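Below, a portion of the complex is reproduced, with chain positions unchanged.
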Amino acid sequence: MSIHDMIASHPDVAGNLNDALATAVRHSMFCAVICTSCADACSSEDMDMRQCIRTCMDCADVCTATMKVAARRTGSNEAVLRAMLTACIETCEICAAECARHDHDHCRRCAEMCRECAEDCRKALATI
Amino acid sequence: MSIHDMIASHPDVAGNLNDALATAVRHSMFCAVICTSCADACSSEDMDMRQCIRTCMDCADVCTATMKVAARRTGSNEAVLRAMLTACIETCEICAAECARHDHDHCRRCAEMCRECAEDCRKALATI
C-alpha cells in the first residue's frame, strides 16, 4: 500500500502531491511503531534503560500525532503542520542520540529510524 | 525499515518471531494512516460522506491501538492482544464495507487496505 498514492487521491490534491511531505508521513508512521517496540524491548533489558524508555515512549507519541496531522489535506492548517514537524525533528534527534548510547540491536535500529524520520521531516518542513 | 527485524531484536523474542503477528503490526500501522487519510479526503467530497468519515475515524483509532499493543513482546498480555485483534478485524471489515459503497479512488484504496488488515489480524489471532 502506497501512502503517496493514497494522499494523491484526495480530491483537493488532484495529482499535485507534496512528495516530501508524503515521505514524512510514511517515516513518522514507521518511527511510531519502531519507538513503541524499542521502549518495550528496553523495559525487558536487565540494565537500567529508564531514560531510553522515556525518550522512546515520547517519540512514539509525537510521531503518531505527526503522521496523522501530516496525512491530512482538507482545507489548510500549515502553522500546526510546521509546529508538529518541528517538534518531531527535535524529538527524533533526542531519541536517536539516546538510543545511540546503547549497544542493543533494537536501539541501533531505532536510532537509525529516528535519524531518517528527523531528516524527512526537515525536508518536508522546507517545502511548506 | 523492517517491523519484523525490529520485533525479532527484542531480548525475549530472540529469533523466535511470530511472523503472522509482525505482519498484523505492519498492516494495522498502514491501515491507521490510510483510514486517517480517507476520513480526511471524505470530508472534502461534495456529497454526504458522514457515515464513511465515522467508520474511517473509528478504524484509524482502533488500528493505532492494535499496532501498539501487537508490537509489544515484554512479559505476556495475550487476552488483551486477542481482544484487540478481534476488535480490529470487526472494525476493518465494517470500514471496508462502507468504503466499498463509494466510487472515490481513496475509498477504493481504503477498502482494499482494510480487507488486507482484517485478513492479517485473523491469521495472527489464529497463532495466539
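In order of appearance the chains are A and B, and numbering begins at 1 in each one.
Criterion: contacts are C-beta pairs under 8 Å (C-beta built on N, C-alpha and C of every residue); 3 or more make two chains touch, one makes a residue touch a chain.
None of the values given here were measured: they were computed from a predicted structure.
> Given 2 placed copies of the single sequence, how many copies form the entire complex?
4
What we mean here is this: only the chains that are shown with their structure count from here on.
> I'd like to verify one number: the distance from the centre of chain A to the centre of chain B, where each centre is the average of its C-alpha atoms, in whole angstrom.
For chain A versus chain B, the centre distance works out to 18 Å.
> Quick one: in the complex, what on chain B touches chain A?
Counting only chain B, the residues touching chain A are 1, 3, 5-7, 9-12, 25, 29-30, 32-34, 36-38, 40-41, 43-45, 60, 64, 67-68, 71-75, 104-106, 109-110, 112-113, 116.
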